[in-house]
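For this depiction, one protein chain was excluded, whereas all remaining protein chains were kept in their positions.
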Amino acid sequence: MSKYYLFHDQKKCIGCQACVVACKSRQNLPKGPFPSLLITIGPQWVGTRPQMAFAFMPCFQCENPWCVAACPTGAMQRRPEDGIIIVDPNVCVGCKTCMSACPWGSPQWNPETGKVVKCDSCYDRLEQGLQPACVTVCPTACLYFGTPDEIPEVRRERYARAMIHDGEQEN
Amino acid sequence: MTDPTCKVNDLGIWLKKQMDEGKFETPRSRQQATEISGFLSEVCQGLAEEDHITAIMKRADFLASAGETAEIRGAGKKIISDVEENLEIFLGHIQTHTCPSGACPMLTPAPCQMACPAGIDIPSYLTLVGQGRYEEAIDVIRKDNPFPWVCGLVCTHPCEFMCVRARMDAPVAIMDMKGLAAEKAMSARQYKNPEPKPDNGHKICIIGAGPGGMTAAYYLALRGYRVTVIEALPVSGGMMMVGIPRYRLPREVIDREVAMIQDLGVEFRFNTRVGKDITVAALEQEGFEAYLLAIGAHGSYKLMIPGEDDFPQVITAVDFLLRVALGDHRPPGRRVAVIGGGNVAIDAARTSLRLGSEEVTILYRRTHDQMPAHHMEVVEAEEEGIQFSFLTIPKKIHGEDGRVTAIECVRAELSEPDASGRRRPVPVEGSNYELAVDTVIPAIGQEVNGSGLERFEDMRWTRRNTIQANTLSMETHQARVFAVGDAVTGPATVVEAIAGGKKAAHAIHRYFEGFPQPKFPRAPTRRGRMAFFQVPAALKADLKRVEMPLLGNERRRITFQQVRLGLDDTQARNEARRCLRCDVCIRCGRCVEICRDKMGINALELGYMDFDHPGKTDLKITAERCIACGACATNCPTGAMQMTDQGGMRVLSLCGTELNRLKLEYCEKCGAVIGPARYHDYIMRRIREISPKLAGKRVCLDCARQETGRRHVEMAPPEKE
Amino acid sequence: MEKDINSLCFMCSVRCPIQVHVKAGQAVSIIGNPHVPGIEGSLCPKGAAGLSLLSDTQRVQTPMIREGERGAGKWRNASWDEAMEYIAQRLKSVISAHGGRSVAWGERTQLSTHISKTFMRAIDSPNHFTHDALCKGSLNTACRSLTGYTDPQIGIDYANTRHLVLYGRNMFEAMEVKPVRQFSRAMENGARLTYIDPRATITASKAHRYWMIRPGTDLALNYALMHIIIKENLYDAAYVKKWVTGFDALAAFVEPYTPEWAAAETGISAREMVEFAEEVSRQKPKVVFHFGYRCANHENEIYLRRSILMLNALMGSIEAPGGMFIKKGPGEVGAKPARKLTDQELPKCADIRFDKVGTPDFPLPDPAHGVAQMLPEAILKEDPYPIKALMAYRFDPLMSIADTARTRKALDKLDLIVTIDINYSDIAWYSDVILPESTYLERMDSPQQANGLKPQMFLRQQAVGPRYDTRPGPEIIKMLAHRMGLSQYFPYETVEDLVRWQLEPTGFTVSDFAEKGFVAYTDKAIWWDRDTGIKFKTPSGRIEFVSALLEDAGYPSFPAYQAPNAPKQPDMFRLIVGRCAQHTHISTQNNLYLNELVSENPLWISKKSAEKLGIYHNQPIVVSSDRYEGEMHAKVTEFIRPECVFMLHGFGHQVPFAGRSYNKGQSDAAFMENITDAVGGSPAFHETFVRVRPLR
Partner (left out) sequence: MTFRNGQKVEIYQKSADESWESYMDEFVGLHGIITDPDAVKNDPDALVEVSLDEKGTHRFPQDCLRILED
């Protein structure tokens, strides 16, 4: 785990994929790689209600990253200062071992460069005091990024708020 | 070695750097620069047409005139001047699809093609021959050499010296493959001329019907010139016909290929020596606008020993071979001494034997190993019973009644190496002896006989008594007069004369078109990029160079039948599969380096790649070590190394040589390919310590991601939780 | 050098405020304008894909003049001078032969529309029309019939609503960033969402109540809801008394439309309707029955839209926090809006419009927009007079007007077709001249008058110079006007000149926009007094249930309910169409990133119907209507009513130069019949029936 944490509030997510596009656009990627991906589950009927869920899949920036261990060239690295895992394109030779090693499918293949690309939590933006691109553009503000203590207890807060309002309106 | 540089590639690199540094701030200029960069890259990859230059210049003009900053305008100007100054190189990339600098990987020619003086696209025709496509092979060869059959039999084949396969075992039999193609195409009536351009009205006079003159005639005729060839002898072919004996080169071979040139409308005038039978003034009268001197080197050096000029039985090898070629088949004598150690000496000796001479001895000043003659020729001569007397210096020719009776020689020994490292033969005092012979054939060198060319007054001669000509354009110091072949180089090879003839044809055309003459050696033209033969590594490694079958020794001694009997289809098929396809694999070594130094796997042992320090090559070891990660293929700049999934296997191949073949595994969920077990084992070993439990489950990357996503979602109505 | 430019997006027509980061002259990132409350950096996926439009090599890069047959794809590149001269010569000859009225100008409404309108006035043609009718002409008419305002003049207070009711308004896919963001927050605070659609969309999956209604029966539902609300006194009686006319007539009219009757018609249970009516009544007036966005489905479209608006009126939610409001302009605070070129003294055209809007034949649609789908018949029948030239400005009749084959036939009769566009649209490909417009990132535009609770003005500011030989629309029109000898109406050279001229009366200058991208006329939300101050612009000054506009034109205010048309054959499906979050109409299908996300439009078909036809998921199928037959892929799903099939709009492009979208999917317009709501003006896009069979 990096020192940061990205929380995806699936309740608010509408699956629009602005996050995915902003991510590709930031790295100026061609067709193919998705360093972050939004996975749609459903729809399925839950009673009379069609239910869909979306899972946002950036890199989880593992504490003990398999991709780094698998990489024979040293291109895949964990930044000591913040634990973000990055790939150095100057060292990567495109052996794809990181891709196969990662259980979450996070490292992606860039067919234009013949190298791996991945979510690097937009560390360049973080260094400028900004949020990652995906978090910044999310229209419903369902993505939260920060150190774990900064992440709001979203679900608990929502419940509390709903209780207050519903109390007013419903019974 | 410094990194190779190419003007086109350099400009592309420079432009990219300018863009990376943000020199093109306005998007419009940046777009123009991006487009130029794209065009340059296409030029470097051989994907460009000539209008690419126009397109580049149009955009550069925009930058130079409408660029928003002085820097952008400066860049535009630099691009314009770079292209203008190096137009020859830019056009070369586009027209020939080769960049001999080595900086443009896709355009780097094969060493064999570079070595061929005529620049034949050897890998392409070898492939075609290997597929039995002889007609197309001949078309490819004749784009650069109108004498594939002749050269298929007698070429000195520099290509084979440079053949990379030689660093593994023995060179590909490039020459023999060419001979086969010509024979097969001719026999199937598929040996055809290309369609010539329409008549352009210009008249060209070529003096000498040897390989140089006739090659020029061929390419000029194809370009629509009206060509006349003037020949002093009654036959065409020059030294090919009157210097090379028939058992090496049958007359029919020359005749058929010359006939192809005649077929293009080239006029031949035989028995016509310029300066004697026709004057230069008369030729001018006829309206010839340019001349090509291709008179060869038919004069002979003299032995400068007593008795040389006193007997009719002393006949130079050149004169002897000419006489035989023109039909005089009397033996020169019973006991013949041939003097010299070169190919001509061997030819004279073997010819004498075939005419019925009983004893033929070659006298040579130096040792066997120092004989300049081609090794195979020496071996075949020895097999036929030619005697050799080495370290033997002729001193005097003795005779009686106007007939030669003996040659007096002195034995020699080699000196200690002198300052230049040369070991000279030094006569041993008092070792004189006489060898009883009735004929002496000196074969110690030829020279140009320039008589009759005096009217070309501005032409200059070298101290070697050859015509001085620029070896790129074949121009002499006389305007409108070009020269090629032995007349320029001194006695040299057929293929050099052919190369010269082709260069001269280009130069004459450029002269008429008003184009400047080339400043650099013209790069050979890549005629295609043929599909690879799929060959297992073991077979590739084990295929031995084809052995040319030879005529039986008994027949050889008594007839002029062709000695080298030629290859058959099967032999050719196998021989073509020995080719390493250096037109695609440029031996940059990136694959080896990545596999060994970056991946630490070292599954590629391709020692042949280094010209200066070839190491061990083991094509079979890859299958033992390679994990099929594909990094070599990904980083291969030319597509020589490829990794593909076929028939349930992942196959790594280098120019079609299957280096490794591993069974694919499939995703347990969706059935997508997930690569071979050995690859996964490699990864598992690397991550074992941090993921000890992970084993067995094989899902593809997409499914892994989907799976994880699924585990992360909650599916519940959006109400209170 | 790095800088941030505050500007306006134009990946769709919503024009969300954006901020473009520019480094060494190149745009390197786009985010939502962080200075704008309710945006705060956010973008939709289309907005996020803006840079791939900017860098697209598959957009029009230089003026082009057709060389071969129309649509054959043979072009020569031309200079702007050459292209303008070419157009001007041909326009002049058309005008001299057939008069100014023979020129039509079709446009997707945008910030520069006042300029093209000025051009048309200057050449004495009444035939400027916009895309609007195709989207929501009947809604516009419905709004005017009830309130005197058009739909763009009415806003929705998403942030404070307690209940949002959507009739097929698929707001989480056909998304506008600010409403999505505001309503997401409202939902977090307990706001409820009811969604009514024959197809279960993502929006449906977010709703607290989802009704999979029988297609075309929404009006039945609404009549029943009004029946319940009136019968059970669930309406805001004080508000109705004060602000509504014709309530009694409505009450009498809906009396027979019981929930039980509607249940049979719509497939929604009567009990649910009653529960719903009771719920919204508790929440009133913080209730919004959304009047819709694209409202062009049925021949009685205007009456459905009126019924939705009437439900709002019954809830007392028009001009109520958490409900709807009338947008306030600068006049509310005594300030002035930016002026427009059309404010000038311009020739008055005496001719009627080609679509006959404003005549007794077609009295009610908004003449400011006209009725685009009338164009093909007007050309073909030369009724009311010949049309000989078409200027298409970011508007594509081939893919936007139903019945493409017919439209193409009409276009073939024209002497001149000119397209101004960024992309190689299908109409561009079918034109005689293509004039490439600079993208929204490469140009400044006329200021946007953003009326609302707090009137503001936004400015699209140029982030980067044009990448190709393109120009901003206002400069293109000015160039053409100059060639036509009409310069006097276009007092500017550059867009910046124009903006300065427009801003003159406002007291603001261009530089005032630099910091935040907008200027505010006030910082306080303006609500009119619900007792005394709501300024309805109807003749009565109230919400007219019984509408003077309609009745005066001879149309009823409440027509009796008519069941939707049945298919001609029982094996046919009603074709319904819609949008996804990743594409804008017909304009983004070739965008590198958006195309990668959604590259084709499969046909949604219910599992039940598919099983009957032997069609499985992802199978190639043939879809045919009376107008067209084409191949698609089947998306077999439980989430659509069995009597209808669905396809996304905007696919099936036929331009080889736009390689990513070329021949991908099918265009809904090709299948459709060109049918119009004769009262309101919208086309009826959901009145086409198709057959589906597996591809053999």
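As written, the chain order gives the labels A, B and C, with residue 1 at the start of each chain.
FYI, a contact is a pair of C-beta atoms (placed from the backbone, for glycine too) under 8 Å apart; a residue touches a chain by one contact, two chains touch by 3 or more.
Because the structure is a prediction, the values reported are computed rather than measured.
Undergrad: What chains on display are touched by the one that is not shown?
TA: B
Undergrad: Out of B:470, B:574 or B:642, point to the residue that touches the absent chain in the complete complex.
TA: Of the listed residues, the one touching the omitted chain is B:470.
Undergrad: Would you mind spotting which of B:6, B:44, B:79 or B:115 touches the chain that isn't drawn?
TA: B:115
Undergrad: Thinking of the whole complex, not just what is shown, which of B:12, B:27, B:67 or B:100 touches the missing chain?
TA: Considering all chains, including the one not shown, the answer is B:100.
Undergrad: Which listed residue, B:445, B:485 or B:501, touches the chain dropped from view?
TA: Going through B:445, B:485 or B:501 one by one, B:445 is the residue touching the chain not shown.
Undergrad: Taking the full complex into account, find the residue in B:92, B:210 or B:491 that is in contact with the omitted chain.
TA: Checking the options B:92, B:210 or B:491, the one contacting the hidden chain is B:491.
Undergrad: Contact with the hidden chain only, please: which subunit B residues?
TA: For subunit B, the residues touching the absent chain are 100, 102, 108-109, 111, 114-117, 119, 156-158, 161-162, 301, 340-345, 366, 369-370, 372-375, 420-422, 443-446, 462-464, 468, 470-472, 489-493, 496, 519-521, 524, 611-612.
The rule we apply is simple: only the chains that are shown with their structure count from here on.
Undergrad: With chain centres defined as C-alpha means, what is the inter-centre distance between subunit B and subunit C in Å?
TA: From the centre of subunit B to the centre of subunit C is 69 Å.
Undergrad: Between subunit A and subunit B, what is the gap in Å from one C-alpha centre to the other?
TA: Centre-to-centre distance between subunit A and subunit B: 57 Å.
Undergrad: Could you pull out the residues of subunit C that touch at least 2 other chains?
TA: Only 187, 206-207 qualify.
Undergrad: For subunit B, give me the residues that contact two or more of the other chains.
TA: Touching at least two other chains: 717-718.
Undergrad: Name, in rising order, each residue of subunit A that touches subunit B in their complex.
TA: Listed in rising order, the residues of subunit A that touch subunit B are 8, 10-11, 37, 39, 41-42, 44, 46-47, 49, 51, 53-55, 57, 64, 66, 69-70, 72-73, 93-97, 99-106, 114, 155, 158-159, 162-163, 166.
Undergrad: Can you name the residues of subunit A that touch subunit C in the complex?
TA: Where subunit A meets subunit C, its residues are 12, 14-18, 20-22, 24-26, 28, 30-31, 42-43, 45, 48-52, 131, 133, 136-142, 158, 161-162, 164-166, 169-170.
Undergrad: Can you check the complex and tell me which residues of subunit C touch subunit B?
TA: Spelled out, the residues of subunit C in touch with subunit B are 23-26, 54, 187, 206-208, 442, 464-469.
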